[in-house]
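Below are the structure tokens for one structure; questions will follow.
Of the protein chains in this complex, all but one are displayed in their positions.
Take a look at subunit A:
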Amino acid sequence: MSEDAVDADAVHHVADLARVALTESEAERFEAQFGDILGYFDSLDEVPEIERESDLVNVMRPDEQRPSLNQDEALDNAAETEDGYFKGPRVS
């Protein structure tokens, strides 16, 4: 986007991908700001390829049943529930 211009369509496209609706004034501000910010990120082009030594190790534990939230606790913060389930909007 930094090499290409950041236009309103690009902002709306990425907002759709991220599932975030925007007001028109937000979209306008983002259009200008994203050009600046992504332009700044372009400095990463100067970073050499680095040989990475991974110091990561897998941490495993026995696969045993443990207590977790019960159904009521899991639903505590939901705006809408039905028969002990989350109730969401229609899928399509």
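To be clear about the criterion, contacts are C-beta pairs under 8 Å (C-beta built on N, C-alpha and C of every residue); 3 or more make two chains touch, one makes a residue touch a chain; residues count from 1.
By our rule, contacts and distances are computed from a predicted model.
Name of the non-displayed chain as stated in its UniProt record, restricted to "Na+/H+ antiporter subunit MnhG", "Glutamyl-tRNA(Gln) amidotransferase subunit A", "NADH-quinone oxidoreductase subunit NuoB" or "Ferredoxin": "Glutamyl-tRNA(Gln) amidotransferase subunit A".
Counting the whole complex, the residues of subunit A in touch with the unshown chain are 1, 11, 14-23, 26, 29-30, 33-34, 36-38, 40-41, 43-52, 59, 61, 69, 73-74, 76-80, 86-92.
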